[in-house]
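With one protein chain held back, the other chains of the complex are shown just where they sit.
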Amino acid sequence: MICLFSKAQVKKYNYSEESRVYQQVADITISTNSDGIKKLSDLYSESPLIIAFVYTRCIGICNPFLAELSQNISLSGTDAKQHYKVLVLSFDTSDRVEDMNKLAARFNFENNKHWIFATTQQADILNKSVGFNPIWDGSRMQFDHEALLVGINQYGYVVKKLTGLRNPDDISLLLRELNGVFVASYQLPGNNSLLSCFTYNPATGERKISLGLLLLIAPFVFSLVIVFIMAIIMNRRLKNTAVPHHYAGT
Amino acid sequence: MNNILKLKKITSAWILAILLLFVLAISFGITMRFNQANDIKLSPVTFYSLMTTHGVTMVGIWVVAGMMAVNYLLSRYVKVSNGLNLFAMALTVIGVVMLWLTTFVGHYHTGWTFLYPLPFYTAWEKWATPVFLLSLGVLGIGWFVWSVGMLWQILKRYSLPQAFAWQHFKKGHTVETPPFILITTVTLVGVIACLLTAVLLLILYFAEYFSKGTFTNDALLMKNLTYFFGHTIINEALYLGVATLYELLPEVSGRPKFKMTWYVAVAWNCTLLFVLTAFFHHLYMDFAQPQSFQIIGQVASYFASLPSASVTAFSVIVLIYKNPVKWSLTNLLFVVGVAGWLIGGIGAVIDATISNNFVLHNTLWVPAHFHTYNAMGNVLFSLAFFNWAAKDFQGIASPLRYDKTKIFWLMVGGFGFVLMFYIGGAYSIPRRYAEYPNEFTNAKLLASAGAWFAIIYLWAIIVILFNIVMKCIKMFSVSE
Partner (left out) sequence: MNTHSTILLLFLSLAFIIAVVFITVYRSSKRKEETGGMINVNKKRLTFLLVLASLAIILLSVTLPDSPYYLYANETPSKVVFVGAQQFNFNMAYQAIDPKKPITEAIELPANKMVEFRVTSFDVNHDFAIYNDKAELIAQTQAMPGYVNMLRWKFYKPGTYNILCLEFCGVAHAVMRASFTVN
């Protein structure tokens, strides 16, 4: 039943999510809040990386997006064993490291080893290599952009992209795939999920039973119930016949 | 008119109806195979309408053949209701007429599995989809009430543990459950479960149909439900045939009756569970299905065949081996049927192995194995029953001459027909192709040969039928 609610929040399936999958990410230079200047490859070669694209002047989606992400990662039941880092990267070249530090402080992430906040002067190159297209709107002084997470594995390949606000299950699938677990299928979000058989269970990596699966076993259970009811009705009559007592009980 | 005479008349009517539909459905099959051979030229719509008619009709008639046989034999142990029997027959006739209307007049052609959402992509008359679904509903309701009625009668006489032969699990019981009762009980429960699944499927289809797009189904769930229904119903049909075999084979062979033992009890109780999960093997190539289900599917498919098929085959073999047996058409049909069931079962287990399924799924290997255990298995069980019943009706033995010749040609035709499918499967030729692409160089030849073998099979069937039909027709003029 849980899936009834969680799926409802999922945005319409976004085809841009699939662009650049399994392509090499551009190895740009970034300035981080904790470790100074780094190459992107320094980060992903240590552990798989989730890049969250934001900018500090954003009055739109960026803040709720980060809040959602941090909550979802904790909800996804990801244990400490799982290897990952979140790189919150500004794609606005006018952002400075101090701005990102403030952002980190707002989410209490200044000293969290899993979270890195950074800026870069090479946003264009990176954007292109992962298929991200923010458009500057001069009148509003804002970027027109989508909320984007890009999962990069240890070899620098884009493994999976998620756009929009997503549920913990999707985040968990992303983390598992980043850690090299191949899951041979995924479900497209749509209006058909009300009765799906299985929803992905972040805790075990298996899919968990949902309403649909109950529908699948209901007929068998129901037919047993029919038999039992008939047997109980009959049992009264049988008790009066010659059948030995210990066989007559149900 | 007394009850038994009435039952005999109803059963004769069933036999005549089933045989008529059988001969027609075989002819459709032969027509399809000739079309695949390019020996005749049908439009694809005609081909697929024939395929749908052939599939649903065949499955339907062998389910009712099993049901009515079990009903007839059940009258030896418990009181059976002739009213329900007639009711089921009436609904079956209505259902079949509706179904044939949709395919022949409405050109409906989704194949007998009507896999969601194909029925909604109407390339046929718009009315045909709801009528097709309704026709399944009509059949389902008739059979459901009938099955529940028979179970009711069984439970009136046997307590629940006795009906499932649970007292045989330990020593020192006083009541013996006949194997026939156990197998019938187990099978009827399975039949009820898959009919309820069919009802659920229909509800989901109609919910989407009437919601005009606000409600859509999940394709994976629908596929699971469809194959739970389809796979299970055809297996249960076979088990109904096996129940008649347990009851009749020793009797007509002049051998002692099969006794209930603890392992027969265990075997059939296990079968009830295994057969319900084996259907997962239809979804091996759906990587969206959780892997644990895929593995359960393969394990269940392997073990489903152990208790039912192996125990039955073993019992039949030791019954006959180096023992005095009175051979007749009836027991020859039963025994050849067991061999056909086993051979088809081998083909099925090979295909139910995930790594093989990867290169066999939906090739001609699939019709190859299910035609083996149907056309050379279950059908023969039912024909054996028909042949026995026709005699039983009037208490006259038919002449024994030429029985072996008839069986010989039936085997040549039947096994030849399926062999062409197996070879086709090994050549990776797809199933359900109205015509074969040119790269499959042997496909047309195999199809042609298959059709000719099927003609031999049909001819042997008609010869075998002749006596049965005559006796059944005579039944109608018998009065008290």
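Residue numbering begins at 1 within each chain, and the chains themselves are lettered A and B in the order written.
Note that a contact is a pair of C-beta atoms (placed from the backbone, for glycine too) under 8 Å apart; a residue touches a chain by one contact, two chains touch by 3 or more.
Treat the numbers as computed from the prediction; the structure is a model and nothing was measured.
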Looking at B:Asn3, B:Asn38, B:Ser211 or B:Ser310, which residue reaches the missing chain?
B:Ser310
Check the options B:Leu24, B:Leu118 or B:Val412 and report the residue that touches the missing chain.
B:Leu118
Which of these, B:Ile94, B:Ile346 or B:Val463, touches the one chain of the complex that we don't see?
B:Ile346
Residues from subunit B at the interface with the omitted partner, ascending:
44-45, 48, 109-111, 113, 115-118, 121, 123, 218-220, 223, 263, 285-288, 291, 294-295, 298-299, 302-303, 306, 310-311, 314, 317-325, 327, 335-336, 338-339, 342-343, 346-347, 350, 353-356, 358-363, 422-423, 425-428, 430, 432-437, 439-441
With the missing chain put back, which residues of subunit A would touch it? List them for me.
15-19, 21-22, 153, 155, 157, 180-188, 190, 192
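As a convention for this text, only the chains that are shown with their structure count from here on.
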Mind checking the centre-to-centre distance between subunit A and subunit B? Centres are C-alpha means, answer in whole Å.
46
So, in the complex, the side of subunit B touching subunit A is made of residues 148, 151-152, 155-156, 159-163, 167, 173-175, 189, 192-194, 196-197, 199-200, 204, 215-221, 224-225, 228, 276, 286-290, 292
Interfacial residue positions of subunit A with respect to subunit B in the complex
184-187, 190-198, 206-207, 212, 215-216, 218-220, 222-224, 226-228, 230-231, 234-235, 237-238, 243-244, 247-250
